[in-house]
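Missing here is one protein chain; the remaining ones are kept as they sit in the complex.
Naming follows writing order (A and B), and every chain is counted from residue 1.
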Amino acid sequence: MADPTDTAPLRHLLTLEHLSRATLETLLSRAAALRPQALGHGARDALRGRTVVNLFFEPSTRTRSSFQLAALRLGADVLNFEVALSSTRKGESAVDTLRNLEAMGASLFVVRHSDSLAVTELAAHAAATSAVVNAGDGRNAHPTQGLLDMLTIRQHKGEDFSGLRVAIVGDVRHSRVARSDLHALRTLGAGEIRVAAPAALLPDAAELQGTRVCERLEEALEDADVVMMLRLQRERMEEGLVPSLAQYRQAWGLSAARLAGARPDAIVMHPGPMNRGVEIEDEVADGPRSVILEQVANGVAVRMAVLLELARV
Amino acid sequence: MADPTDTAPLRHLLTLEHLSRATLETLLSRAAALRPQALGHGARDALRGRTVVNLFFEPSTRTRSSFQLAALRLGADVLNFEVALSSTRKGESAVDTLRNLEAMGASLFVVRHSDSLAVTELAAHAAATSAVVNAGDGRNAHPTQGLLDMLTIRQHKGEDFSGLRVAIVGDVRHSRVARSDLHALRTLGAGEIRVAAPAALLPDAAELQGTRVCERLEEALEDADVVMMLRLQRERMEEGLVPSLAQYRQAWGLSAARLAGARPDAIVMHPGPMNRGVEIEDEVADGPRSVILEQVANGVAVRMAVLLELARV
Partner (left out) sequence: MADPTDTAPLRHLLTLEHLSRATLETLLSRAAALRPQALGHGARDALRGRTVVNLFFEPSTRTRSSFQLAALRLGADVLNFEVALSSTRKGESAVDTLRNLEAMGASLFVVRHSDSLAVTELAAHAAATSAVVNAGDGRNAHPTQGLLDMLTIRQHKGEDFSGLRVAIVGDVRHSRVARSDLHALRTLGAGEIRVAAPAALLPDAAELQGTRVCERLEEALEDADVVMMLRLQRERMEEGLVPSLAQYRQAWGLSAARLAGARPDAIVMHPGPMNRGVEIEDEVADGPRSVILEQVANGVAVRMAVLLELARV
């Protein structure tokens, strides 16, 4: 376990689990300062001559686009490398793909994979001059999503999280987003972390340490400052973990009426893409407490900050 | 219906239907002036820091490439977002996709969709700072194709269309290109617009207003100044609207012999991709009266002009 006061430069960004509070806060401050550039304005020279590879072993467009824009707006060259469409058909391993791209002069790798820990394994093979950002690996981690969520909370609730009640609602068990949020919220000292989900979608007890498990959505929402809704994958129904989307919505969907139980200034978050009418109603998704599109905007800034940090710029 | 003398700046470009003659002519003049830049020469700063998204819900490479080059040569960042390969698998709506990309700082959206009016619906949800260009929606409209066709005619026939006989030949019924051409030709005051197609491929009577319907190709070509051939989709055969490609070619295919009926300086146009040996013979497609590749070159210039107009640059 890392020293919690550690502020050594990041080698890769694979998970938020062992990052110190100082490291997290430095990244968040840097991201906040990058907001104007994240929308396309200002200098573009920080990563001039550097090559960022989006190495995606699992399809994605939103996260990949966010990283691509972050890299382009810093002046980097960007290579999109979708592996399903590619030479791994010919059986080349992920490690050989990485080494080849390194040999071509790429040094920043944004990697998504459907297997948990696959990105960590790949990073273990990276050259000393390369850095790997986990853009989501199986159920394990999605650290830039965790960071952008924290940045969004800070913008609305300030830097001191100790008085905050934060509810995480939905399929925590299968969610890499929730895992990264839980790590970051703990490290940043969130006052109370509530986890609310049907029993079949709760993670193992060890992962729930230091959280309050709520058996009903209403309990999780009561006086909450921050409500983080998770996407319900349709696979959960097919796997028999959820009886039906309609029943899930009835028990765990966030409506305006239910949100009334939270604090009047509560913010509502969602990592997207949303299942409108399942885990969240339109009235909430598009309502005055929704900060969902701010999350998206913060994503570009956070990814810029991470790329700059890993590039040692 | 818009005021025909209206010259207010364009908000989006969804159709040519209600654009004033002044607006059309301004766009065409601007495009003509951009021709050198359209081929890669000259300044590249007009859209520096702006992000253009090619948001394609229907596959395309030619139109997408044309817009991509137009944007790159103006210095913009370009994001290609092919939705069949993307997170709409996860069920995210087109509107949510648009909002997410806006939140990431994109402001110019080039949208293609297989459903008529889908692009118009999407534009209705765009942020005030965003602009949408219709890159083809179902059978409805393909306004930049209409503009590039008009630019090509102007280059060969001058700015006054009142003396021109223009023949549009082929599957007008299912053609968004023909619809946009018809709107523009009417607005620009073309002398005579002839529509020639087998009965099953003619549009509704309302759309034929102000045109001369020709039951035979020879009639449409007689003394024509401009001949616009349309692509015949193979689906029309499967749908029983056309007996066979061979019979279609015999009745409606443009050969050099038939073209001899047109004016000696007639130009031959085609939006591409061509079905050589069906609606057009090689001898015509590659012959001295063909301006088909000029259309393609003009496409980049027109798209630059449209992007600049919508970006308020």
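Following the convention adopted for this analysis, contacts are C-beta pairs under 8 Å (C-beta built on N, C-alpha and C of every residue); 3 or more make two chains touch, one makes a residue touch a chain.
Since we're looking at a predicted model, the values are computed, not measured.
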Selected from B:T15, B:T51 or B:S66 as touching the chain missing from the view: B:S66
Candidate in contact with the missing chain, chosen from A:D45, A:D96 or A:E235: A:D96
Interface residues of subunit B (partner: the chain not displayed): 38-42, 44, 59-62, 65-66, 68-69, 72-73, 231, 234, 272-276, 293-294, 296-297, 299-300
Chain not shown, touching residues in subunit A: 49-51, 77, 79, 81, 83, 85-87, 89-93, 96, 99-106
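Note that only the chains that are shown with their structure count from here on.
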Superposition of subunit A upon subunit B: rotation angle, C-alpha, nearest 5 degrees: 120
Distance from the mean Cα position of subunit B to that of subunit A, given in whole angstrom: 41
